[in-house]
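Before I ask anything, let me first share the structure, which is written out below as structure tokens.
Missing here is one protein chain; the remaining ones are kept as they sit in the complex.
After this line comes chain A, so read on.
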Amino acid sequence: MKLTPHSRFGAVALTGALALTLAACSSGSSAEPGATSGAGDAPAELSGSLAGAGASSQEKAVAGWIAGFNDTYPDVAVSYDAVGSGGGREQFLAGAVQFAGSDAALKDDELEAATERCEGGEALELPLYISPIAVVYNLPDVDTEHLQLSAATIAKIFNREITTWDDAAIAAENPDVTLPSTGIIPVNRSDESGTTENFTEYLEAASDGAWPHEASGDWPLSGGQSGQGTQGVIDTVSGAKGAIGYADASRAGDLGTVALKVGEEYVPFSAEAAAKVVDASPRAEGATDKRLVVELDRTTTEAGAYPLVLISYSIACSTYADAADADNVKAYLTYVASAAGQDRAADPGVAGSAPISDDLRTEVQAAIDSITAA
């Protein structure tokens, strides 16, 4: 009786099932379509089941990937249980699932457990889901495509220090815009979420101390407007003039979106700008050519990079005990990393994420190719 993405997931699963039957009809006559570019050889006949669990942030993208993957490999039953990042990593390390989705990288003690789980091999951590977060506002009378705001101004707005839209700080950044004297209504997520965590992380890192709270998946202030889930935030912001909130960029709809101050420029969100900040960011300490963990540089000055993004990793093993598991994971991740897979998730009807850049794809594919059976 809950309104969760499960119903949508069901619909996608149904579509997948339809696609599966269609693919089965056509497969006899011609070569398999969508042969994967990186693997080099023709897709082998794969079958069996492939289970994943983890972050709900990438749930819709995974649903799209499963459907796309099944177009090529209809006999592999892929499932993804959105139990949350921590739960996904736990299940993966316990060997209950073959891959996990996680908004955070594996912790040190988890890495040790991963070596054991991976038959002495290493864990793969691949940044395959990049989702730009938009700061959305409801000011229908303001005649500009994007309001321009720095992280410090946004921090003060959400910390309720700036309370009207014609405040000097906002006006200074938007000299050509006539701002109304409407009161500002900040809206946050009421449930714990990776979106909130990344947003507060950005404010903490980039606002020069204007954001006094610690980064957390749970909103630090109380007594304000909030919404349940992405749609709840969008509905709440849409519900009152002067409201401002943050949500997955793909769901912004008719609301205005803020161009963030990066260096001396203002950058509105776009898929390219989101992928760019990932490329411009350094790798985290301890990252290897298999564990492509990105230390997001929220304070980047790279031209045209949009620093307010959420990265969700796909976690897998470099070595599996079972050869079928190794082949299935390899084929699945290859599809996910491919241009086709990334574009599928980028479709606003699927997840509206930002496709990874070609450079990152090359690195990711090299890591995927290292997957073997023990």
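In this section, a residue touches a chain if its C-beta (ideal position, glycine included) is under 8 Å from a C-beta of that chain, and two chains touch if they have at least 3 such contacts; residues count from 1.
The rule we apply is simple: contacts and distances are computed from a predicted model.
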Protein name (UniProt record) of the chain left out of view, among "Molybdopterin-dependent oxidoreductase", "Phosphate transport system permease protein", "RNA polymerase ECF family sigma subunit" or "Glycosyl hydrolase, family 57": "Phosphate transport system permease protein"
Touching residue (missing chain; options A:Thr144, A:Asn159 or A:Gln225): A:Gln225
Listed residues A:Ala243, A:Leu292 or A:Val350, member touching the removed chain: A:Ala243
Candidates A:Glu119, A:Asp235 or A:Asp279 - the one touching the absent chain: A:Asp235
Contacts of chain A with the absent chain, listed as residue ranges: 1-4, 56, 82-84, 86-87, 90, 185, 190-193, 216-218, 222-228, 232, 235-236, 239-241, 243
